[in-house]
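Please read the structure below before turning to the comments.
For this depiction, one protein chain was excluded, whereas all remaining protein chains were kept in their positions.
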Amino acid sequence: MDLTLKVWRQSGPDDAGRMVTYLAKDVSPDMSFLEMLDVVNEKLILEGDDPIAFDHDCREGICGMCGMVINGVAHGEQRATTTCQLHMRHFEDGAEITIEPWRAAPFPVIKDLVVDRSAFDRIIQAGGFVSVPAGSAPDAHAVPVRKEDADDAFDAATCIGCGACVAACPNGSASLFTAAKITHLSLLPQGQPERLIRAKAMVDQMDAEGFGGCTNTGECTAVCPKGIPLDTIAQMNTDYLKASR
Amino acid sequence: MAVTGAVMVGFLALHMLGNLKIFYGRESFNEYAHWLRTLLQPFLPYRGVLTLLEIGLFLAVVLHMWAAITLTRRARKARPVKYVAKKSQATGYATHIMRWGGVTIALYIVWHLLDLTFGVVNPAGFNSAPADRMIEGFQPGRWWVTAVYVIAIILVGLHLRHGIWSAFQTLGWVKGERRRIVKLGALAFSAVLVLGFLAPPLAIMFGVVK
């Protein structure tokens, strides 16, 4: 199939950037979205142009490195799917596809579709951990954990840190990401001692990074490739309010 | 947002119940209005409680708007460059019109106060009885007033539908199964409120209440 791509090109952080149109010919429906871009890039390189820069690594939906806004939707319209797992069979022959980077002030564009998500690391640094030096842990069976709690904690812990939630949120909020980590640790006995200081520190860091506030629009969970639920945000709010008292 | 919103939701519920008194006749409505003004007299002066309530309400409105403006400004700052294409994935029309819906409602409230509370723009005039103001205000000849009112109330309903469950969420009270219930509750509550508010003007307009 043949496609028209409208891609955000920005040569560096200081460039204003613009949409540029490319034709992608003979695209196979079995290609992944990134493979389609690979093919476009191979051609660009040979023509002496700069290929479209985009982040990716595992290409199996787990590392969280990939991500672009495709036709106005973070990671594209297929639900619960990262960009790297999206396949071209979901597009029609002759379609026009717009491709843009995550847009948020705390995620400045580095080049084309590549953005700087280090704000997420700093949110984790603020408190997204359990303090336990290597070698000091008690036996793993010392504290039983209810299966339901372990499962719920796991569900929250599956966040891959891709940033789609921020990209999709009309407020540019990082609540879903932050809440996923807070919830993961707050559901486990191991996370209790630091529970409240963790919530407070992480939320404050999120605000300090310049992310917007949550107005519960649900856009985040709708595009989240791991389906992190809004419940996590309620959990975050509970812990945060408790910590602020 | 949640707390100030809750104050206003409480007010709206009482307001609606009060409005329904019109179905018991003008007297009953006027009595209710009078009762409100003389509540707790002589401990407090005429309109004492009402004034306190009004101040509280006014504060709630201001704080609510202040919070909304702060959130909006933060959102703007968090996304300085807009998307060329943006498509919503979340369901719920109500969610998308919170901001503009809120602004519209605010404008409406100003008109509403001028019209029915202070009677400045009401045909029954400034010094009329509350029931007269209400009934005169919604005569068929002034159908457009009724239309504005209806639209505003529907907007309020939509605003509440998202606002109410959202408040629960912000306070951390919705989780798992409870979410569905809270959302349904918010929907039901908003619907009741809308119907309750719409009943008197429509009844007046169609001549059921004279």
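Letters A and B mark the chains in the order given here, with residues in each chain numbered from 1 onward.
Simple rule for what comes next: a residue touches a chain if its C-beta (ideal position, glycine included) is under 8 Å from a C-beta of that chain, and two chains touch if they have at least 3 such contacts.
Going forward, contacts and distances are computed from a predicted model.
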Undepicted complex member, UniProt protein name, chosen from "Electron transfer flavoprotein subunit beta", "GMC family oxidoreductase", "Branched-chain amino acid ABC transporter permease" or "succinate dehydrogenase": "succinate dehydrogenase"
Partners of the unshown chain among those that are drawn: A
Which residue of A:H75, A:R103, A:H184 or A:K200 touches the chain not shown here: A:H184
Contact with the hidden chain (one of A:C63, A:A95 or A:A243): A:C63
Contact footprint on chain A, counting only the chain that is left out: 11-12, 28-32, 34-36, 38-39, 42, 44-46, 48-51, 53, 55-65, 81, 85, 87, 89, 110-111, 114, 116-118, 120-121, 124-126, 128-141, 143-147, 150-151, 153-154, 157-158, 160-161, 184-185, 188, 190-191
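Simple rule for what comes next: only the chains that are shown with their structure count from here on.
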Centre-of-Cα separation between chain B and chain A, whole angstrom: 38
In the complex, chain B residues that touch chain A: 1, 70-71, 74-75, 77-92, 95-96, 98, 162, 165-166, 168-176, 179
Touching residues (chain side chain A, partner chain B) in the complex: 6, 8, 17, 19, 69, 71-73, 77, 98, 100, 103-106, 168, 170-173, 210-219, 221-223, 230-231, 233-241
